[in-house]
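Shown here is a partial selection of chains from the complex, left in place.
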Amino acid sequence: MGMELNSETIGNALLVTVCEPRIDAAVAIQFKDRMREVSDGGPDRVILDMSAVSFLDSSGLGAVVAVMKFLGKERSFELAGLTPTVAKVFRLTRMDSIFTIHPDLETAIAPLANAS
Amino acid sequence: MTDDLRLVFPGTTVAVRTALLKMVGNLQQLDLDAEKIGSIELVVAEALNNIVEHAFAEQNGRIDLRLTNGERGLYCAIEDDGSPMPDGRPPIGNPPDLSVDLQDLPEGGFGWFLIREITRDLGYERVENHNRLTFRIPVGDDFTRS
């Protein structure tokens, strides 16, 4: 099963867009691996655009947490574009208090566009 | 979905995904909004993933999923012929402890917490060599707010 991610550098941030409708148990490990690949050696700020993701289960949530952990304290990992079902998983598990979550992609990248 | 759906499939990650996609296709024919369908998919996914990961950790087997649309919500019954729950009952599902250092944040253990948050009337039985998990997902009230 594939896990297509698209990444581009905007200003001093790496914008990673998930191009799959699901981050579930079947692709959670692949998601982690691909995130490691695309973020390796890149900018300190990483924004994950999840607006194409309509379904995330607890394995997917665990994978997103794992990404934040391997990026470490020196790099900033931010989320944008959570769809309602995905937002609910973050809210129910209180993980919304751990992550920086932007209401939409525009808000997340606006400061970058000005800066660059 | 008329008012009943039954799916029988092997206890593998890919088969679970396929079953969930089929279930959602059926649910879309009922009068449910997208967010409610998302909650149903989430809780059934958690129950099924746990079966694959734990009940079938050391053996292969089949899962039998039934959904019935009733007055007080959607009734779900899931049977598997895997190993029984530890201590003979489903986990308490404590909320994850988030007051820890970044590197100690939990990457798992959310499954039963989510199931217990979203479902009502949860039941578990070991019948012969089968596990039988039943629950109701209320449809209509705003159970989705935490």
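Things worth noting here:
Letters are used for the chains, namely A and B, taken in the order the chains are written, and counting of residues starts over at 1 for each.
Throughout what follows, a contact is a pair of C-beta atoms (placed from the backbone, for glycine too) under 8 Å apart; a residue touches a chain by one contact, two chains touch by 3 or more.
Since the model is a prediction, treat every value here as computed from it, not as a measurement.
Across the entire structure, the chain copy numbers work out to A x2, B x2.
To be clear about the criterion, only the chains that are shown with their structure count from here on.
If you average the CA atoms of chain A and of chain B, the two centres end up 25 Å from each other.
Here chain A touches chain B in the complex through residues 1, 22, 24-26, 54-55, 57-59, 61-63, 65-66, 68-69, 72-73, 84-85, 88-89, 91-95, 97-98, going by the rule given at the top. Across the complex, chain B meets chain A through its residues 13-14, 16-17, 20, 34-35, 38-39, 41-42, 45-46, 49, 52-53, 95-96, 98, 102-103, 105-108, 110-111, 113-114, 117-118, 144, 146.
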